[in-house]
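Here the structure is laid out as structure tokens; the discussion comes afterwards.
With one protein chain held back, the other chains of the complex are shown just where they sit.
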Amino acid sequence: MIKRYEDSEIAMIWSDENKLNLWQKTELAVIKARVKLGYVSQEIFNKISKILLKTPIDLDWWKKRDNEIHHDLQAFIDERLRFLSIDLQRFLHERMTSYDTEEPAFSQMLKKSLSRVHDFFSELMQDIAKLALHYRYTIMNARTHGQEAELQSFGKRCLTWYRELQVDLDNLKRAEKNLCFSKLSGAVGNYGGIDPELEKEALKILGFKPFYGATQIIPRAVFAPIAQALAQIVSTLNKIAIDVRLGARSGRAICQEPFAKKQKGSSKMPHKKNTISTEQTEGMARMANKFFQMIMDNIPTWEERSIEQSCVERVAWPDLFHVVVRSIKVMTKILTGLRVYPDVMIQEIIESRGCYAAGEAKEVLRELGVEFGLTSEEAYRIIQLAAFNVFRSTKMAQEIRESPPTSLIEADSWFEKFKNTSPPPVDSIQEIIIEARIETSEDLEATDYDVQRWNSVLSKIFQNQENLLRWNQIFLPSYLLRNETRLFQEVLGAK
Amino acid sequence: MIKRYEDSEIAMIWSDENKLNLWQKTELAVIKARVKLGYVSQEIFNKISKILLKTPIDLDWWKKRDNEIHHDLQAFIDERLRFLSIDLQRFLHERMTSYDTEEPAFSQMLKKSLSRVHDFFSELMQDIAKLALHYRYTIMNARTHGQEAELQSFGKRCLTWYRELQVDLDNLKRAEKNLCFSKLSGAVGNYGGIDPELEKEALKILGFKPFYGATQIIPRAVFAPIAQALAQIVSTLNKIAIDVRLGARSGRAICQEPFAKKQKGSSKMPHKKNTISTEQTEGMARMANKFFQMIMDNIPTWEERSIEQSCVERVAWPDLFHVVVRSIKVMTKILTGLRVYPDVMIQEIIESRGCYAAGEAKEVLRELGVEFGLTSEEAYRIIQLAAFNVFRSTKMAQEIRESPPTSLIEADSWFEKFKNTSPPPVDSIQEIIIEARIETSEDLEATDYDVQRWNSVLSKIFQNQENLLRWNQIFLPSYLLRNETRLFQEVLGAK
Amino acid sequence: MIKRYEDSEIAMIWSDENKLNLWQKTELAVIKARVKLGYVSQEIFNKISKILLKTPIDLDWWKKRDNEIHHDLQAFIDERLRFLSIDLQRFLHERMTSYDTEEPAFSQMLKKSLSRVHDFFSELMQDIAKLALHYRYTIMNARTHGQEAELQSFGKRCLTWYRELQVDLDNLKRAEKNLCFSKLSGAVGNYGGIDPELEKEALKILGFKPFYGATQIIPRAVFAPIAQALAQIVSTLNKIAIDVRLGARSGRAICQEPFAKKQKGSSKMPHKKNTISTEQTEGMARMANKFFQMIMDNIPTWEERSIEQSCVERVAWPDLFHVVVRSIKVMTKILTGLRVYPDVMIQEIIESRGCYAAGEAKEVLRELGVEFGLTSEEAYRIIQLAAFNVFRSTKMAQEIRESPPTSLIEADSWFEKFKNTSPPPVDSIQEIIIEARIETSEDLEATDYDVQRWNSVLSKIFQNQENLLRWNQIFLPSYLLRNETRLFQEVLGAK
Partner (left out) sequence: MIKRYEDSEIAMIWSDENKLNLWQKTELAVIKARVKLGYVSQEIFNKISKILLKTPIDLDWWKKRDNEIHHDLQAFIDERLRFLSIDLQRFLHERMTSYDTEEPAFSQMLKKSLSRVHDFFSELMQDIAKLALHYRYTIMNARTHGQEAELQSFGKRCLTWYRELQVDLDNLKRAEKNLCFSKLSGAVGNYGGIDPELEKEALKILGFKPFYGATQIIPRAVFAPIAQALAQIVSTLNKIAIDVRLGARSGRAICQEPFAKKQKGSSKMPHKKNTISTEQTEGMARMANKFFQMIMDNIPTWEERSIEQSCVERVAWPDLFHVVVRSIKVMTKILTGLRVYPDVMIQEIIESRGCYAAGEAKEVLRELGVEFGLTSEEAYRIIQLAAFNVFRSTKMAQEIRESPPTSLIEADSWFEKFKNTSPPPVDSIQEIIIEARIETSEDLEATDYDVQRWNSVLSKIFQNQENLLRWNQIFLPSYLLRNETRLFQEVLGAK
């Protein structure tokens, strides 16, 4: 991974230096296990262990050797053998194949990297929980298909992010379970070298249980779901990022990612606050997904193994972890510094002209209308029409829609004209329905006759004071959000 | 492909019936070529041809036979042989391998499908060109990072769609070039059956040139770029769809996909006009891309061929074509029925408070400021500050931002409060800069001293009437869009 | 999915008919739950339920209506409403949004499909277990990198397939856990329609628990791991298929997929038994993986939902299931009919000239050599050299390698020459080492001096009768496979 996006700890974990030290750890664990089983004396282990641990591995020597023999594990053994007397040499890598040494090391690198992911992840989860609670009563228009739908709190939106990440976390935890396994069962997995008891003992020292049924390697099917789970996290982060980006659209931003005081939005346009971190998250998701797919492609291999997975794993695993860790860190920064504008959210609700309660309104009308012979379909059509009515355009607007400017000069003059005209007052479906003043619309099929009838029914319904009270109540945020309490209880254990 | 998304013509092209007829076409072409080279008499060809063409292939017989012998091409030959006398039998499929018969058929199916794509595609291109010209002077805020950037016309945005599709079309046309090749060179591609001259002659009849260097099949590397080009088209359509979706966000929709009179946006929320066609385009792009990747995966094969590509091609090619054709048709419908709201676009520009010209303003300030010792950096900072100033929030807004509601009742009362308060008048960077009234901002690092100095410089600059005129001019749409003419000339040949 | 590859049961599950019936099931469950909570009378439920269940849904009417209003769920409601009197109408789909109805239906379709996968899967697992036990003592050369490595039984190879599939199965089972959840929480997931208690009750009837924290839909992060798990199964099947294909290479096939008596391998080459089923499995894996990726791409969505996932799910889920079910069925057929040739396996071991025990031989030499000053490196080099020695080519072979034929006539005469020459007798590293007759080789760096010294050491070692006995023992299959017992115990519980 390029420096710009790398996490230093992940880089350390996947460094040659760390890998070789982990290889040595396997080698020593095997000798120690032999001691335990009585194959080798404690003294020999002590000697070897002392020498190897105090003599740092010479990475340059190792690399040179690797270039010569084209076998990195064997080059490592050769490097270590330099420091052992002939009588000790035979105990190193005794009866082992390369992947006996490498598999436990590889799994340890995965575990360490995952632990780092979990650290950042739980921080993020806490931050989102806080955000959700902070904005638990901050009302906004929920949006489906980009359209203003029903009312919700911004806290509830955060809570859906939280919950989806929880799904991802569970998924990751489940996938990780198989990391308790490793193998030392030899070149083809049938204990041609090390025997089953020795494997068990040595793996125990390293913190693993034997994977019975390996070939030369653990099947990559064990690891692919972990990569999927990691990529999935970034996909969800991207979902959150998209929500933030959509909320930050200028003209009416309801939230914005943090913007440093010295930050420059654009080299050309000084007024801009670009959503660069959230957009980057989308790029990161693209990468995470493809790094995962490289790893998924590693499942099929030939017979007792072939090595095409090796180069992929050298690149894709660390890069996947870099991308995941960075994406989580960036999202934490975005969300902890998130600027939220409840005022704009309210303004947006106001300008939605009562439609934020349209669903509820339809249900109420359906109920109240029954005694006046209104069908379900008609209740639906009345609300739809009312919504179209309140958003009817002005005459000037209609004019320019029909004949858009045909020259730049004309464009200038339209611009002036609009600048000098105030927008008409905001009407609302709340009012026009109780006042029974819905009208036909070009955009919907409804005859004059229908509309007249509907208005007459509406008049009747809302002569009844109780109906009127009920009607007005459903436009209250407190009414519409009354059930969110349960969500906060269930998801965050909030009272 | 499921019926809902299939194109009937594509379905016909990839039907068994059509495929078998194309196989027969290859078989007959080879016999005809033999006639031409003098290997077989014209009479024999006539006999065979007459029998086969007048006897429709019995698909049921063929399928049953295929189930028995697990070889669809051989089953087809068996079906046809039923109608030939023993003396004629040996001329059918003589010295040919299955893929000699199948490859030309396959390429013909590709060609036919591509021709359908081209038909719909050119219609779409014409429609976009029309749209671009119709809205050539309809001004709007261009957006980068979702933020209002500089001014452009909506026609120019259409033109960028047009141009990107043109790139895709060129890409497709280039990729198609290799479809001029096919092969009849036998089971391993070295003319063990048919000889090179016969291949040449027979392919000529079928409209192809020989691909020298095939194995049993034409390398799938020939076809993968075609699939890429098709998937790329849907990616671009998705880009257009995203632009339409973003433009259709309720609250301030500048455009909307067409909405049928009887259409229902939501079963729950009658007021909604959901962007379902544009959103579907994104789903289609996901599919197109993956169908392409299935085809791309088909490149490597074992030695002189193995057959893993076959099942993939049976599914992925027709499905890719269905998706592409449907996506183009849907986009044509969206764009020909697109509702465009120039009034809202202008309103949006107005409410961007002069920032639409911020880039230009910075340049002008940079120039005019030189004589007063203003650095480039300072010019940038002044405009940035002015932009922050004009978008400064009201006190009420600041209050709720700092302390969002802590109960639903509180939410209700804030809602009421905002409903009863009119928004403050719109200020603009155009004015506050010439009037030298920029102020410090919490969000940017700028000392009181800086701001004071900057205001003083601004005063001096705009005492000069010429500077003032120049300043005001850059806020005119006609000025800002002056260079678009060239684009329309270059891309659409418009005057 | 095209007919050729579809599973009829999967097709039924994902049919419109079944889907609409499941929608109705949700609708009825909600009314029933209302009865339970006292909102609606039992009588009303009975009336509605009776009418709807006895009146089959008119698919044609529904499709026509959908084409008109572009909303399939609403069209379904409209279809059903036709049969309800106005007073009953309001109880249908009351306060619900489309995805309240659809989500539980969707999850039921997934569950049913998965159950079919499990049925076929467990059959396959049993068959592989049988195969493993049947060939538990059938010895063969294991292969790594396509090269003959150590000895194993063919049963053990089957066991590694079994174990990898077990990993896949665990993965699937874990991923499925989330299918216990569904939602009825309304258009934006905050119970704007149905309240939490009603949701709980209704979902209970349908066999689900509420997913707290949904938007309009359950986050697709819940489903993506299931698709991954399904695709992973096909990847492992492909691994098995590859092993079978590699084993079936003609010239020395150790196993073959079944071949029907009437089957034709090739229309051109009658002698062939093509590995078409195993090769198809690779194609299926390509498709499965991409269908999964379509589903994985569905994770990010806009705000409280947008609908791009819908078309993808209509296509990718059933197609993924078709591919998975077919692949499992085909693999079951391959493995239950697998032809295994233990004689060829043994012949192959014999012709590996003792190298099958080379790893063990190196270890023994390492040990025995210590007292004669042989380093670990030298033990390695001796075995390597011995291996190169026994595979030394004949003079005739060397000749043609150096000067390959330069004309077809020359090719003919070489062909004749080889036809009339018997291959030299097979030597073995087992013998040449105890007989101390290793020689230098062009392909390895080893001086005459080294080789002389090594031979002299070898002589000394094998003068010792005990060493000799030990040496010969390691070339016995029973010795080399002694630890496989443990694997069969651990994986299959075999004694």
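Note that the chains take the letters A, B and C in the order they are written out, and that residue 1 is the start of every chain.
In the analysis below, a residue touches a chain if its C-beta (ideal position, glycine included) is under 8 Å from a C-beta of that chain, and two chains touch if they have at least 3 such contacts.
Since the model is a prediction, treat every value here as computed from it, not as a measurement.
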| item | value |
| --- | --- |
| Which of A:His93, A:Arg116 or A:Arg143 contacts the chain that the document leaves out | A:His93 |
| Sole contact to the chain not displayed, among B:Ile51, B:Ile350 or B:Val491 | B:Val491 |
| Residue in contact with the excluded chain [from C:Asp343, C:Asp448 or C:Glu466] | C:Asp343 |
| Selected from C:Lys19, C:Arg34 or C:Lys362 as touching the chain missing from the view | C:Lys362 |
| Contacting the left-out chain in the complete assembly, out of B:Trp14, B:Phe120, B:Tyr162 or B:Tyr341 | B:Tyr162 |
| Among A:Gly186, A:Pro405 or A:Pro477, residue touching the chain not depicted | A:Gly186 |
| Subunit A residues that touch the omitted chain in the full complex | 1-2, 4-5, 68-71, 73-74, 77, 93, 96-98, 186-187, 192-193, 245, 260, 262-269, 274-276, 279-284, 286-287, 290-291, 293-294, 297-298, 302, 306-312, 314-316, 319 |
| Subunit B residues touching the omitted chain (full complex) | 78, 81, 86-87, 89-90, 92, 94-95, 97, 142-146, 149-153, 156-157, 159-160, 162-164, 166-168, 170-171, 174-175, 177-178, 186-193, 195-196, 210-216, 219, 221-222, 224-225, 228-229, 231-232, 235-236, 238-239, 242-243, 246, 285, 289, 293, 296-297, 299-307, 359-360, 363, 366-367, 370, 373, 375-377, 480-481, 483-484, 486-487, 490-491 |
| Subunit C residues that touch the omitted chain in the full complex | 134-135, 137-139, 141, 143-150, 153, 245-246, 248-252, 259, 261-262, 264-266, 268-276, 279, 339-344, 346-352, 355, 358-359, 362, 380-381, 383-384, 386-388, 393-394, 396-397, 400-401, 404-412, 414-415, 418-419, 423, 429, 443-445, 476-478, 481-482 |
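We take it that only the chains that are shown with their structure count from here on.
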| item | value |
| --- | --- |
| Category of the chain touch graph - line, ring, star, complete, other | complete |
| Chain centre separation (subunit B, subunit C; CA means) in Å | 35 |
| Multi-chain contact residues (two or more partners), subunit B | 245, 262, 264-266, 268-269, 274-276, 279 |
